[in-house]
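Notes follow the structure.
What you see is the complex with one protein chain gone and the rest in place.
The block that comes next holds chain A.
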Amino acid sequence: MAVKLPRKDVVVIGLGWAGSIIANELTDEGLDVVAIERGPWRDTARDFNIATAADELRYNQRQELMVRPAQNAITVRNNASQTALPMRNWGSFHPGNGTGGAGNHWAGITFRFGPDDFRLKSYLTEKYGAAAMPEELTLQDWGTDWAEMEPHYASFDRIAGISGKAGNLNGVIQEGGNPFEGPRSEEYPTKPMRQPYGPTLFAEAARKLGYKPFPVPSALLSEAYTNPLGVTMGPCTFCGFCTNYGCANYSKASAITTVLPALVRKSNFTAVTNSEVLRVTLDRSGTRATGVVYVDSSGQEWEQPADLVVVSAFTFENVRLMLLSGVGKPYDPATNSGSTGRNYCYQTANSVQMFFDDKNFNSFIGGGAVGMGIDEFNNDNFDHSGLGFFGGGSIRVTPIGAAPIGSRPTPPGTPRWGSKWKSETQKAYLSTMSIGCEASSYAIRGNYLSLDPTYKDRLGRPLLRVTFDFPENDLKMAQYCTSRVAEIARAMGPRQIVERPMKGHWNSVPYQSSHVVGGFVMGTDPTTSSVNKYLQAWDVPNLFVVGASAFPQNPGYNPTGTVGALAFKAADAIRTLYLKAPGALVPA
């Protein structure tokens, strides 16, 4: 039986990027905020101490910073005819745990989505005609646009101190930046990162082919930076223990290095850690959230009443909590009805690997977001007429570090052990590089999230079930874009290139990206979306659900910059609209 606690103005679920930003904005408004986090409080000195942070076995192999599957797992299958089985260890993606969330061990690549992405269905229909749309796709508009999003992207960039070079300042194209980005209102807060050899070589080859390479926008800072909250970060040292690791240098922007040190000092903020929210409680009418019920680490249940509930966990947990709480109607692919669980998308990861005889990349030098990219083959930056698919990808070289348990490239056909394995491994270690293509993932009717009928978590609640396979559209796109990448690779003159477009079924085993999106999506129509453009639940106006769960499909960009922008957008709507007139901000 849950013990009832005194009422709060706001309860926030999860203290990753989205929850920390919103909690900070709402405490600025004078509201009394409690945030509930299922994992521990993370501290750089304790959790990623510089004496022991460079530990591949602990952080990469044993996944120290990720949520333990024993606490919270998912089940997976490729289609509805299969029985979903648990992902017993994280493979394809790496959900985080504790304050900072997956934002502690992320790579730090911080793109903004393109202006057309927010009205993708309308844009493609206007340009190519409804008949050109592949029948399988269920694309949707977000219900917002670039003009509404840009100020919030700028807020996120300033909080995180993002390093980069603008390509479009107030509509004027800038030399050295990404000419395809939407018009920015201001330059990046910190200058671009210096570049190792691989990205430089790629940029030269791309430039010769007529492309416009730019430094990848990075949450690993190029220089010391103090953000608007007065929190200071240090410069990245290119240590190469970055993606899947916490940063011991306070160089990688995360909620714990940018927001929480300021937020925790406020008298109207409380964090409750090691406590897992079981459900959002609704009143009898089902149209008003009354608070949350959570369980602490001793197993005691508590009811936390609140006037406003903000759900800002990882995509999977946002959607599972809505299904467990009975918010919205569960999506059913058979009847194409319901919205909770709808439009689940991923990212389509492709790469081209290059083996050289005469180059030394010192590939242990790097970081998750250190690199150079081009955007000529992303989204609709190239003409899709007659191609038979839509979408594209961000093409780039980002050497993330090459700790050798996980990073041992060898040419195809190399044995996996023995003397030949060893000599090929030694030969390729410093002289191999690859170009990645992080590509779009578009929605289809059969890809969705639901509650698993069989498998339960340690508290007896159903696991979230992921039903996903790559759409034909995305596999065609992968083939096309990877061929373009291979042309650049050939121009770099390697001994051998290996093209790896995404092919076949989605495989849950190898890591691809943690860019899981959708399931509780933004939109204009309550029958096909769950939240309005302010991230406010259609059915429950005092409930805001914020995160990549709101993306109706995923462009060829990393999602975190947009998650941060949506957090600022939701907070702004609460501050400037909702508090003045609590109720639905968009008529249903």
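For the reader, a short list of remarks on this structure follows.
In this section, contacts are C-beta pairs under 8 Å (C-beta built on N, C-alpha and C of every residue); 3 or more make two chains touch, one makes a residue touch a chain; residues count from 1.
Just so it is clear, contacts and distances are computed from a predicted model.
Only one of "Lipoprotein", "Murein hydrolase (TIGR00659 family)", "Gluconate 2-dehydrogenase subunit 3 family protein" or "ABC transporter permease" fits the UniProt record of the hidden chain, and that name is "Gluconate 2-dehydrogenase subunit 3 family protein". Of the candidate positions A:26, A:120 or A:402, contact with the unshown chain belongs to A:402. Which of A:250, A:302 or A:355 touches the hidden chain is settled by the complete complex: it is A:302. One of A:294, A:331, A:480 or A:551 touches the chain omitted from the figure, and that residue is A:294. Within the set A:336, A:454, A:527 or A:576, the residue that contacts the chain not displayed is A:454. One chain of the complex is left out; on chain A, the residues touching it are 3, 5, 36, 40-41, 43, 45-47, 49-58, 61-63, 68-70, 73, 76-78, 82-83, 85-89, 91, 194-197, 200, 235, 237-241, 248-249, 260-261, 264-265, 267, 269-275, 294, 296-297, 300, 302, 359-362, 364-365, 402-405, 408, 416-419, 422-423, 425-426, 429-430, 454-456, 505-509.
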